[in-house]
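Okay, here's the structure, questions in a sec.
Note that one protein chain of the assembly has been removed; the remaining protein chains are unaltered in position.
This part shows chain A:
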């Protein structure tokens, strides 16, 4: 065997194993979703003997997933649009505008990255209840924006730092206002980063359970992921139905990943290099 061919195998085998390990949970979930409860209890690892779509329809109908799907779509869309707007504005200001305290402001934004939701959950719930925002869509959108804005600002600032400041200076000399520079120059130039950070934020918001559960306790306002978790009771043992719910909730995320994987990878690396 030639050295080149051996090298190829040395890379291909571990990578294939890694890919299998990554995709196996999804295949396992899909397999379980097609089983009967009895088959699952007796041998969960065996392949299903039939495609039982009734588990999917049970999961879909039992907790009203159609409504939760719309709720998720609404909340995630609004959150992501607001995040992109605020994040890109802040990123532009912190990277391109010279003003006193900008570094401290940036560090302050970064500090938000290190505060887990569990720490602020109870006081936040109290504030939301006092302001009548609990159990409302705008309330959850605000929570998502607050939670994921530091990450968005960090990425957008890093990205905009790579744009030569001379472009801004030239536009200002030509008479453009700061808002005009942002709207006409920075927003179009930041499209790749906005797309990436938008996808990542959409995934974060879509997959969230805890924030959505605490901020939207009533049944009709639930998001899809909360709906899926409610398929499991304390000791509920209908795992095939639960697996079907997980599969339903995962499909949009998988589609996003399949079609936009390049942008997701770019988003993770945004700002890591200049130029």
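Simple rule for what comes next: contacts are C-beta pairs under 8 Å (C-beta built on N, C-alpha and C of every residue); 3 or more make two chains touch, one makes a residue touch a chain; residues count from 1.
To be clear about the criterion, contacts and distances are computed from a predicted model.
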Notebook entry, point to check: Which name from "LuxR family two component transcriptional regulator", "Multiple sugar transport system substrate-binding protein", "Phosphatidate cytidylyltransferase" or "AzlD domain-containing protein" does UniProt give the chain that's left off?
Noted result: "Multiple sugar transport system substrate-binding protein"
Check: Among A:89, A:146, A:209 or A:253, which one is in touch with the chain left out?
Finding: A:209
Margin query: Using the touch definition from the top, which of A:42, A:251 or A:265 touches the missing chain?
Written below: A:42
Margin query: Given that one chain is not shown, which residue among A:66, A:116, A:138 or A:165 touches it?
Written below: A:138
Next item on the list: Write the list of chain A residues that the hidden chain touches.
Entry: 38, 41-44, 62-63, 74, 77-78, 81-82, 85, 121-123, 125-126, 128-130, 133-139, 141, 183, 187, 209-210, 213-214, 216-221, 226, 229-237, 239
